[in-house]
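For this view, one protein chain was removed and the others were kept in their places.
Letters A and B mark the chains as written, and numbering starts fresh at 1 in each.
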Amino acid sequence: MDRDDIIVRTQKLTKHYRGRPALEELDLELKNGRIIGLVGPNGSGKTTLLKILAGVLADYSGTAEVLGMRPGLETKSLVSYMPDCSFLEDRMTPNDALDLFADFYSDFDRKRAYEMLLAFRLEPTQRLRDMSKGMREKVQITLIMNRAARLYLLDEPISGVDPASRQLILEGILRSYSSDSCLIISTHLIHDIEPVLDEVVFLDRGQLRLAGNAEDLRAESGGSIDQLFRSLFQAEAARNWELGAPERPGFVGRR
Amino acid sequence: MTGSFDADRPIYQQLAHRFRERIVTGYWQPGERMASVRDLALEYGVNPNTVQRALAELEREGLAIPERTSGRFITEDEVLLRSTKRQLAVEATEEWAKRLRALGLNRAEGAQLAAVVWTDNHEPNGHEPGKPDKPDKPDKGE
Partner (left out) sequence: MFSRVLKYEFAAWRRSYARFLIVIGLVFTLGCVVVALRMPIVSELALALPILAIMALPISQFVLVVVSYYRSLYGPRGYLTHTLPVPAGTLYAGKLVASMAALVVSGALMLAAIVLTTVALDLSARTAPFSTLRDALGALGRVPGLGLWIAGLGLLMLLSLFFNIISIFCAISTGSEARWQGLGIGGPVLVYVLIYVAGQLLTLGLMLTLPLGLQIDMTPVALAESGGPLSMPGLGIVSGNMLMAFWDAIREPNPLVATVGLGSFLAGPVLTAVCAWRTVRSIRCRTSLR
């Protein structure tokens, strides 16, 4: 941890979905050696931000940089991205998927990934379509976390799994994470991941609501990040409800 | 996992407290080499930087001694170990006294109660100090 690199930088990052704002002039700077919790209610722009950084969403304005580069071919070998969906073919087996990653990513540690599969008690030759949602999520985490990337982007990595598996997945994340990289976890289940976070970024309707060191935020607010989250957003949600404006942009629809 | 930490105090302080318990009870022996930051982070399910911060606290107190190349060792300073143990005991007792006072008991009643409750078979036998109270992993979640 002798270097201190800025892994992610965004300036006035803006993205609209047909007029509806998903990100609104977002300025962020994230350094290496940090596990960052990206939290906010549904529709606050978490997924959109991760998509842009991963290079699968081009139509934005403002700047987004990964290690000083615009997301593109050069950054793709440095970024390990887990989207909030099943990105593998149904007919593949975990072994097929490991082969694919080993072929395309030079930073993929196939041996360690295989061990993690076994630790997750997954059958390397079982087809993905015969697996439960949680099992498939574990396969994906195994692929994503066993790359030696500089930036990990995990979109809701624990939402679909039972508490015991959550524990395993978080362990997998901690086990694989190294200090010269930056790891962003987006979630609305802050309670479960709170102890593993260094920093927290609260997004609200595409804008930065609050960001800071997790311990400092806990000290300042005198409670957990989870409680802070609730106090930040619940009052607001209730107010919107009272105003009868549930269709306020950013609160409904797209994650 | 948060269940094992109080919400109202920084996690690194709570972690440092558990490390101290492990040291003064000999769960971590004097002179023993400590586990790596990563392993401790995994064991407690917390961020590695949080572990780092808790360890820095222990180093400042002299309970953990960093070696340039080979990690950290538990102090062999008997005096320091004894005084730390006493400090922890005092804190625990203060906590206890505070709760009894909140229940409306006075000092004599408290002492009497302690004498009654404190029987030999209540000795904390085999209790693992500073253990992260994770639930046991169930067999399979699917």
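Definition applied: contacts are C-beta pairs under 8 Å (C-beta built on N, C-alpha and C of every residue); 3 or more make two chains touch, one makes a residue touch a chain.
Treat the numbers as computed from the prediction; the structure is a model and nothing was measured.
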_For the chain not depicted, the shown chains it touches_ = A
*Which residue, A:Arg34, A:Lys51, A:Lys138 or A:His191, contacts the hidden chain when the whole complex is considered?*
A:Lys51
*State which residues belonging to chain A touch the missing partner chain.*
17-18, 51, 54-59, 72-73, 76-77, 79, 81, 83, 85-89, 91-92, 96, 100, 103-105
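Throughout what follows, only the chains that are shown with their structure count from here on.
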_Distance from the mean Cα position of chain B to that of chain A, given in whole angstrom_ = 33
*Contact residues on chain B for chain A in the complex?*
1-2, 5, 7-12, 38, 41-42, 44-50, 53, 134, 137-138, 140-142
*State the interface residues of chain A toward chain B in the complex, per the touch definition above.*
33-35, 121, 132, 134-135, 161-165, 167-168, 170-171, 174-175, 177, 179, 191-192, 194-198, 214-215, 218-219, 222-224, 226-227
